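With one protein chain withheld, the remaining protein chains of the complex are depicted in position.
After this line comes subunit A, so read on.
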Amino acid sequence: MEKRVKFKGILLPLLLVLPQLLVTAVFFFYPAGQAIWQSLFIPDPFGLSMRYVGLGNFEFLLSDPYYRASFVTTAVFSLLVTLVSMGVALYLAVLADRLIKGSGTYRTLLIWPYAVAPAVAGVLWLFMFNTRVGVVTWYLGLLGYDWNHVLNESEAMGLVVIASAWGRISYNFLFFLAGLQAIPRSVIEAAAIDGAHFWTRFRTIVFPLLSPTTFFLLVVNIVYAFFETFGVIHTITSGGPQQATTTLVYKVFADGFVGQDLGSSAAQSVILLVVVGALTIVQFKFIERRVHY
């Protein structure tokens, strides 16, 4: 049964949500409105003049095959980052959950990478995979594999995915572990007594009971892969080789801050806003239905 508090009148509830509304207005509606407004113009960098072009910026963008290709790049990248970071985190959390001795140390070590800033993480991975002096590259060379993410597009994608997912595994691990520990032991023990093996228990009991956590992490991780991986991409590949790792957000930066093309950059932000909005609606409409709270 749902619990609801009923207010009399409108003034008190409005007053109570006002701080939240204000924050949303200042940090979301105002900048989003500005972006929409600016996307209709081609301004010069110094703000000395603005030319109204209507939907010209959008036409310019959508007719550009390289921009359309970066949708695919973004989708592949986000999917891989989400899968890798959640998959590994879940695996580690399940193992950590079964630990009795030394679980504290194990957990602490696993959470550590989360404290590393994305740009620093990028540089770390870049060093390990440096095409000439990287230690991983050297070992791969011993195995007869010639690693060169500077020219090989899939290797570059692989590297930014690993570097982006790495720090995120800790975050996801923390949530998965908490989720696992909230599952009543008695349910699992009952299943064990009935003869269910570990994998059966995991599939039929643990994973469904973990679904609220998984869903939350799915939403958060996709948003992360979209918006917060910029530092990693910037330090490792700068969007290259060719355009293999140019995601939508990286392109907003490249066009806006490197190219000083504020009109196109604003139009891209608007497109991104629509994409993420649509994605969130899809997630809540379709995936959340399968979540058991």
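The rule is short, and it goes like this: a contact is a pair of C-beta atoms (placed from the backbone, for glycine too) under 8 Å apart; a residue touches a chain by one contact, two chains touch by 3 or more; residues count from 1.
To be clear about the criterion, contacts and distances are computed from a predicted model.
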Protein name (UniProt record) of the chain left out of view, among "Stage 0 sporulation protein KD", "sn-glycerol-3-phosphate-binding periplasmic protein UgpB", "Carbon-monoxide dehydrogenase large subunit" or "Denitrification protein NorE": "sn-glycerol-3-phosphate-binding periplasmic protein UgpB"
For the chain left out of this view, which of A:P13, A:P31, A:P45 or A:G277 touches it? A:P45
With the missing chain put back, one of A:V150, A:I183 or A:V291 would touch it. Which one? A:V150
In the whole complex, of A:G158, A:P208 or A:P241, the residue touching the missing chain would be A:P241
Contact with the hidden chain only, please: which subunit A residues? 42-48, 51, 53, 60, 64, 66, 131-133, 150-153, 238-243, 254-255, 257-261, 263-264
